[in-house]
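One chain of protein is taken out of this complex; the other chains stay put.
Right after this comes subunit A.
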Amino acid sequence: MSTQAAASIPLGDARRVAREASVTRRRRGRVGQERTNWGTTIVLFLCALTVLVPLYVTISMSLKSTAQAVDGNAFSLPSPIDFSGFSKAWALTNFPVAFTISILVTAASVIGTVLLAALASYAIARNWDRKFFRYSFFYLLAAMFLPFPVVALPQIQLTGLLGLANPLGVIILHIMFQLSFSILLFTAFLRSIPLELEESARIDGATTGQTFWRLVFPLLAPMSATVGIFAFLASWNDFMMPSLIIADSSMQTLPVVQQIFQTQFSNNYNVSFASYLMAMAPAIIAYLFTQRWVMEGVTQGAVKG
């Protein structure tokens, strides 16, 4: 950008531009050592605290003994360090089973959402001139305005009738509820992919299916990451749907089995925080390793193309 601008300026002015640039540089401090913007740093520091403080409380609480956890000092360091909260939480929630089911439900929802939404969006975006596809797009979008609680009662009965009162039913519903928003993202993104690419594939003899799987779907990857992240968050954190849909309590997901820690009459902060920490850990660890892609993915929806 700057080189382009400089090139278009007549030679005499170039010196003035250079001088101005050096002035700004001096104002900013020495080269390679930009002056710290204290205002922004403090704001960002405070923002970071809102994440770090609860995280600190979660970790320290989970390591406290029961007597220390209820004493009203959330910020005190655990002494002595007590791991019994973890073992109690592990046993009370039957952690391995609930965790596996949560993982399965989330993974299937993410994969299902990405595949179905991509397929539907491809069909819709490339047939936009046809009424059926256009209307089906609006129809699918309309689902975005239907929150689950509104349709909870009929959904409970329907899944019960169809023998889907289990994690499979939750997967189907998660995909369904995630579909409209994902299709919105995918169709917008698909419009920015030049049609000529597909035409060249056609000339090389690719069928529609081949064009999609070998050309379009890989090109959709950044948007698939975005859609996948949203689907992951929605599915992993969901409480209400699994709690209502899954009939067999031994097949419940993690957020639902953790509700036993929320009671009116007793406080077991160390056990509940140990359990929350174990539930949070996979997401946090996954984020540490994939934050680059997550950041790219989340901003993808905001800045199109």
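Just so it is clear, contacts are C-beta pairs under 8 Å (C-beta built on N, C-alpha and C of every residue); 3 or more make two chains touch, one makes a residue touch a chain; residues count from 1.
Operating definition for what follows: contacts and distances are computed from a predicted model.
Taking the options "Extracellular solute-binding protein", "Nucleoside-diphosphate-sugar epimerase", "Lipase" or "Nitrous oxide reductase apoprotein" in turn, only "Extracellular solute-binding protein" matches the UniProt protein name of the chain that is not displayed. Touching the chain that is not shown, out of A:164, A:184, A:201 or A:279: A:164 (per the contact rule at the top). Of the candidate positions A:58, A:208 or A:243, contact with the hidden chain is made by A:243. With the whole complex as reference, residues 66-67, 70-72, 92, 153, 156-157, 159-165, 243-250, 252, 256-257, 259-261, 263-267 of subunit A touch the missing chain.
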